[in-house]
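Note that this complex is displayed minus one protein chain, with the remaining chains in position.
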Amino acid sequence: MEFIYVLDILGTFAFAISGALVASDKKFDLFGVIIIAFVTAIGGGMLRDVLINAHPINWIGDLNYLFTILAAVILTFLFKSKIAYLSKTLFLFDTVGISVFTLLGLQKGLLLDLHPIVALIMGMISAVFGGVLRDVLTNKVPLIFEKEIYASACLAGGISYLILVKFNVPKNINFVISASVIIFIRLISVKFQLQLPKINDDLFGKS
Amino acid sequence: MEFIYVLDILGTFAFAISGALVASDKKFDLFGVIIIAFVTAIGGGMLRDVLINAHPINWIGDLNYLFTILAAVILTFLFKSKIAYLSKTLFLFDTVGISVFTLLGLQKGLLLDLHPIVALIMGMISAVFGGVLRDVLTNKVPLIFEKEIYASACLAGGISYLILVKFNVPKNINFVISASVIIFIRLISVKFQLQLPKINDDLFGKS
Partner (left out) sequence: MEFIYVLDILGTFAFAISGALVASDKKFDLFGVIIIAFVTAIGGGMLRDVLINAHPINWIGDLNYLFTILAAVILTFLFKSKIAYLSKTLFLFDTVGISVFTLLGLQKGLLLDLHPIVALIMGMISAVFGGVLRDVLTNKVPLIFEKEIYASACLAGGISYLILVKFNVPKNINFVISASVIIFIRLISVKFQLQLPKINDDLFGKS
């Protein structure tokens, strides 16, 4: 699964850059930027590992994540104005990132014999909570709660993975199919600006 | 202790609804509402279990909490405007909830041979930190820090429980008495709008 590891690192890289950009817009100093990049990139997996008691947790067990994040911060520091031109590339990395994070988190949960529903939630936490922690630390309402079918894409891909496991589809093929589901839904939802419904009023009452 | 389990689920249900209402007022989408309901309802117990290393943590070890929260969100989604009429019922569930959460958290701490003071704090974290996490995630100053003798009621009930343990009062009777202490103080303090003192100025200095 070396290919998936490369995608995992690419996703980490994209998440770290997005965190670094948010932090530098907030006029944080270098240290603050590193923390926010770090939390954005591996906060989700870190929370997952603490909740399921999987020690050593992600970045403690594999230093490559740390080095990837540091590289991302340095590049952001050196080339901030150029990075704007790369926004489509970054969006792609980011989308690949959430698909890989979701499925790796889900697999880790299954490996630890968690209930499939719990494993599914762990996949989503892996993909989503880095961004939530970034927003909490920069004192904003987490973006994920308000717009874009980001989490739903992860949910759909995770369910796809669990169903294909039932049908004994080989792991690698399952991974590629389910990741494609996530990537496809994300791209479509951004293109057509789809949103989940809100509870402005109850369905049966008048406003 | 099946009766207490039912109360625990009722409390979870009430906390989840209160979280869902806050989130829908913030115009969160469905996913955001579920997260906030979830965090409000079981964030306290989750934090407790992580701190005392009690794995699997609450909602991973018993899926009924998850299903209860989903049911609460769906009901809030369908009947939001009607729920306003139920505010007294919900307040009652919520009050029962904090009493049960406090005492179950405390008992869990004692079972793990923690110092009674630590077990007491674990009971309070169980009851209070769901709301704190809800407020942090919705970018508000945690309500609990500013008003209402909410935490103090939990503290009093927890101390009552510890004292009655010393006197070898049977567990179930102790549970009922100490839960009543919490419920009574909460109701009284809301009725008479009691508050804890603040540090506006020191007691001996002039303002």
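Letters A and B mark the chains in the order given here, with residues in each chain numbered from 1 onward.
One rule holds in what follows: a contact is a pair of C-beta atoms (placed from the backbone, for glycine too) under 8 Å apart; a residue touches a chain by one contact, two chains touch by 3 or more.
All values reported here derive from a predicted model rather than from experimental measurement.
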Omitted-chain contact residue, chosen from A:7, A:36 or A:183: A:36
Touching the absent chain when the full complex is considered, from A:136, A:156 or A:182: A:136
Residue touching the undisplayed chain, where the options are B:50, B:75, B:165 or B:187: B:50
Subunit B residues that touch the omitted chain in the full complex: 50-53, 114-115, 117-118, 132, 136, 139-142, 144-147, 151-152, 195-205
Residue numbers in subunit A that touch the chain omitted from display: 20, 23-24, 26-33, 35-36, 46, 50, 53, 55-57, 60, 63, 66, 76-82, 136-139
